[in-house]
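Note that one protein chain is taken out, while the other chains of the complex remain in position.
The letters A, B and C name the chains in turn, as written, and every chain counts its residues from 1.
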Amino acid sequence: MATKTDVSDAIQVPESTNGQSNPPFDEISVSLSFRKYSGERVLHTDLGLSVQDIRDIYRNMLLQRRFEERSAQMYGKQKIAGFLHLYIGQEAISTGSAYALKPGLDTVITAYRDHGLALAFGMSTNECMAELFGKVGGCSQGKGGSMHFFSREKGMYGGHGIVGAHIPLATGIAFAHKYRGDGGVCVCYLGDGAVWQGAFHESLNLAALYGLPAVYVIENNQYAMGTSVDRAAAEPDLFKQGISYAMPGALADGMDVFSVCQAMRDHIAMAREGQPSLLEIRTYRYRGHSMSDPGKYRTKEELDTKKNEDPILQLKSYVLEYGLMDNDELDELDADVKAEVIHSVTFADNSPPPPLEAIYEHVYTQGDYPFIE
Amino acid sequence: MATKTDVSDAIQVPESTNGQSNPPFDEISVSLSFRKYSGERVLHTDLGLSVQDIRDIYRNMLLQRRFEERSAQMYGKQKIAGFLHLYIGQEAISTGSAYALKPGLDTVITAYRDHGLALAFGMSTNECMAELFGKVGGCSQGKGGSMHFFSREKGMYGGHGIVGAHIPLATGIAFAHKYRGDGGVCVCYLGDGAVWQGAFHESLNLAALYGLPAVYVIENNQYAMGTSVDRAAAEPDLFKQGISYAMPGALADGMDVFSVCQAMRDHIAMAREGQPSLLEIRTYRYRGHSMSDPGKYRTKEELDTKKNEDPILQLKSYVLEYGLMDNDELDELDADVKAEVIHSVTFADNSPPPPLEAIYEHVYTQGDYPFIE
Amino acid sequence: MAQLQLREAIRAAMVEEMERDESIFLMGEEVAEYNGAYKVSEGMRDRFGDRRVIDTPISENGFAGLGLGASMSGLRPIIEFMTWNFAFVAMDQIVNNAAKIRYMSGGQFSFPIVFRGPNGAAGQLAATHNTSVESLYSCFPGLKVISISNPDDAKGLLKSAIRDNDPVVFLESEYMYGMRGEVSDDADYTIPIGKARIGREGDRVTIVGHNKSYWRAMEAAEMLAADGIEAEVVDPRTIRPFDWETVIRSVKKTNRCVVVDESNPFASVASEVAFQLQSRAFDWLDAPVARITAKDTPAPYAKNLMAYYLPSAEEVYRACRDVLYLT
Partner (left out) sequence: MAQLQLREAIRAAMVEEMERDESIFLMGEEVAEYNGAYKVSEGMRDRFGDRRVIDTPISENGFAGLGLGASMSGLRPIIEFMTWNFAFVAMDQIVNNAAKIRYMSGGQFSFPIVFRGPNGAAGQLAATHNTSVESLYSCFPGLKVISISNPDDAKGLLKSAIRDNDPVVFLESEYMYGMRGEVSDDADYTIPIGKARIGREGDRVTIVGHNKSYWRAMEAAEMLAADGIEAEVVDPRTIRPFDWETVIRSVKKTNRCVVVDESNPFASVASEVAFQLQSRAFDWLDAPVARITAKDTPAPYAKNLMAYYLPSAEEVYRACRDVLYLT
């Protein structure tokens, strides 16, 4: 398959300024190869997924979608405040990953666009919705909000609001897996915009140098706020970033859950052997960056084209094509998801706000804060 | 010529975990080529250098050497305090560069190991020695010391003590050249250790994105304090770092002034056309990192081998071989350099220390500091 | 005079100065095509083009340093941080390079640069997005720090900051971008850096507050007025250099002082005001200098906690009554 970088895109350099006939230099040639995972090449049976697995996968992706649609509505009703960054369009990545990791052992960490990952990794709609509502029943007890979903129990090391700042944390979580020898892997999700933070560069070098069980996943949804990848990246093929750290790089299709799952499995397997890697997954976010962004930086055509690749619709077609579920089953599942989401809204509504004294809780492990002064 | 990275060092990745016979991915192949500048391939005439130029080059390299030997002695006498990082062994880089840049137009900036560059770019031994002595006659009026030689007049934007922190400055100086359209180029020298600061990554991307007239020169002297390159860099071929920014990368021989000069000319020419680049120059520092470092992290054999490649001795052999100077001329030049350095010590000794009121000078451009309160 | 939003006043200052001086450019995340995350730079790219209004990747350390390098070369960059919370990754560039290179070079290189963006609380955004940075930068000699509370000051002080030859940290506020006010439209309207403004005259207690805290001070003064107590409200406007003279003069009249400061309390601007007052007006103080700051915790997300976290007019009012021994 021909790709932009298929054969050779050696950077052009001008002729030497030297007047000699023989150039005053030798050439050092380097050939590299990267994998490009295509969903079209993978069936669910290739991945060892049962029909029940596919149902669960479909349900989970739909759950993320409906949860976020509902939270957007609740934002409109001012039940939710602050920033609300929706993951809609990217669900194949969170769910596809969940089917590649070992629950209870492996760990994940991401940026602020974290609802999808949280729901894919087993956090409940209740605790997530309550967190958005800023209630004690929230996963972070109402202290974190949309950008800061955490669950120690599920190995979800958080959503993080400072772009790039969680990448070193991921490196340290992977370090801890290795130090303990527990066999676990840490997957670090980051946006295409986060690549341009120095923290990315420092972390990848450290991970490669120490042979840490980490997978760095760039969720390339084409934009960082209003900035498209080619306006931020001198080299828009982000999977090539690994070269600087002698780290394998690969590309997967984020609109196809099988592509994601296959690529993640390979990369997690590498990580488990002590080889960290970089995986670029190309995806798209259908909504604005946050609730206040009208998304004027892209054309309607672009959006429409991408909507045709909707990972949920794609999986639905697959499911129907291979007869894994029929329309009735799909409708039932839809209703079930809807009910769960509505229930989470009720739960969040009924959960009390934190008491004012809670403001001093969780600052320190030490219990007597504010310290007696 | 065979080099370590000659043909292909594609990173090894394990077999896919997928059970299919056909792999679930395509291969994206990328071939890259880098120049490796060898001094052996270049004669001074190829570079258009006259015999007088060669004398000047030789003298300048020797001047750096003797200046630093003397300053080490003065450090022992406690005329100089703080850190003193000697450039001894790296002189071909500073001098070779000086013959590639346009004086009065192009600009340079470096880290704290800055004496060599200062002397190569026309700063006087007097102002440099006086700075080391902390006297008003110093290039920075005694405020900066060894790590902070500056000369606006010579386009020397300073020695800088925080590792990596001057790389963004270089990017901005290059930005200013472009913004003004003055045709100038900024050369940023940095150590092999500075590559692992996030500032490096951010700067190179910005320079490539904006097409800035910058050359980033890694003076790879094999060590960052006691840490050898392979203990700090997951990918020790530092010239490959450019790939992440679609930036040409090349390698030059820092023990050979002609190799440096040729490579710098090519890269500066690129920069002048708006193509920034990365040039790794392999060199060696003969002394410890600073005066307090006994350098135990390397063997005597290694040091001896490298001393055989001494850039000054190499040039001396060349000069004799091609009959550009005879031994008498070389001796004379030696004496002349020695006299200049001794004179600078006298100058520095006689220059007064700054008056105490000077402590409040240069904090702000505003004259009345400490502001009347 | 024109009625402008605070964001428009900031924009007007930038536009007027950029028209005047070709060496000024604006750089930051989303400042150009997107017209600014908070629409401060709306229309500026259309007006000045890509050469002078420049979008960046999310590389604060890189582009803060780029700005500094450009300013060393004699350009006059305006660097926008989307918010000051994101400048911690660029802190080294600001406190080491901006603040110290002029000194280390014996005065050879200057840094005519403005770093600007919103500072402090911005709503239910949780802990990393609500930091107040004024004390952190003000302790570095070499920097100037301005924090504005209204459109007119914003314009006059930003113009001064842009014209100044030293690096200026310019602190705005998301909350206040939409605030309207009368703004001078004199193209040479500048407000001197380092001069406080008396927002309201009074003789019983001095309230010092900058940025949003100024408005808490004014509200408290209203409440006190209802009790028949006239408070004097001082907006320092510049934090470094601080206009001690004006504050001390006021306290020598009122003999009491309450400082409102949205920062966490320890080693804050409020601490420094207390130090200076007890040092220079010791015999005039009839009560200790009091301070109302954010609670000494990270900023929480939940609505009720966040409201409790920030200084309120009610707290300021009570502190004023306390120092008047009216409780």
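Keep this in mind: a residue touches a chain if its C-beta (ideal position, glycine included) is under 8 Å from a C-beta of that chain, and two chains touch if they have at least 3 such contacts.
As the structure is a computational prediction, the values presented were derived from the model and not from experiment.
Enquirer: So which of the visible chains would the left-out chain be touching?
Expert: Visible chains that the missing one touches: A, B, C.
Enquirer: Out of B:128, B:147 or B:176, which residue would touch the omitted chain in the full complex?
Expert: B:147
Enquirer: Based on the whole complex, identify which of B:163, B:204 or B:269 touches the chain you can't see.
Expert: Within the whole complex, the residue contacting the unshown chain is B:163.
Enquirer: Which of A:67, A:83, A:99 or A:157 sits in contact with the chain that's absent?
Expert: A:157
Enquirer: Can you list, in ascending order, the chain A residues touching the missing chain?
Expert: So the residues of chain A touching the unseen chain are 107, 109, 138-144, 148, 150-152, 157-158, 160, 162, 165-177, 179-180, 186, 198-199, 202-203, 205-206, 209-210, 361-366, 371, 373.
Enquirer: Spell out, residue by residue, where the missing chain touches chain B.
Expert: 81-83, 134-135, 140, 142-145, 147-148, 160-165, 193-194, 196-199, 224-227, 231-233, 297, 353-354, 356, 358-360, 363, 370
Enquirer: Mind pulling the chain C residues that touch the left-out chain?
Expert: Those residues of chain C that touch the unshown chain are 61, 85, 88-89, 91-92, 95-96, 99-100, 103-104, 126-128, 131, 135-136, 138-142, 240, 242, 263-272, 274-275, 278-280, 282, 285, 287-291, 296-298, 300-301.
The rule we apply is simple: only the chains that are shown with their structure count from here on.
Enquirer: Which chains are joined by the largest number of contacting C-beta pairs?
Expert: Looking at every pair of chains, the most contacts join A-B.
Enquirer: Among the chains, which is located farthest from chain A on the basis of C-alpha centroids?
Expert: B
Enquirer: Using Cα averages as centroids, what's the distance between chain A and chain C in whole Å?
Expert: 36
Enquirer: I need the residues of chain A touching at least two other chains; which ones are they?
Expert: Where chain A meets two or more other chains at a single residue, that happens at 196-199, 231-233.
Enquirer: Of all the residues in chain C, which ones touch at least 2 other chains?
Expert: If we look for residues of chain C contacting two or more partner chains, we find 56-57, 59, 61-62, 89.
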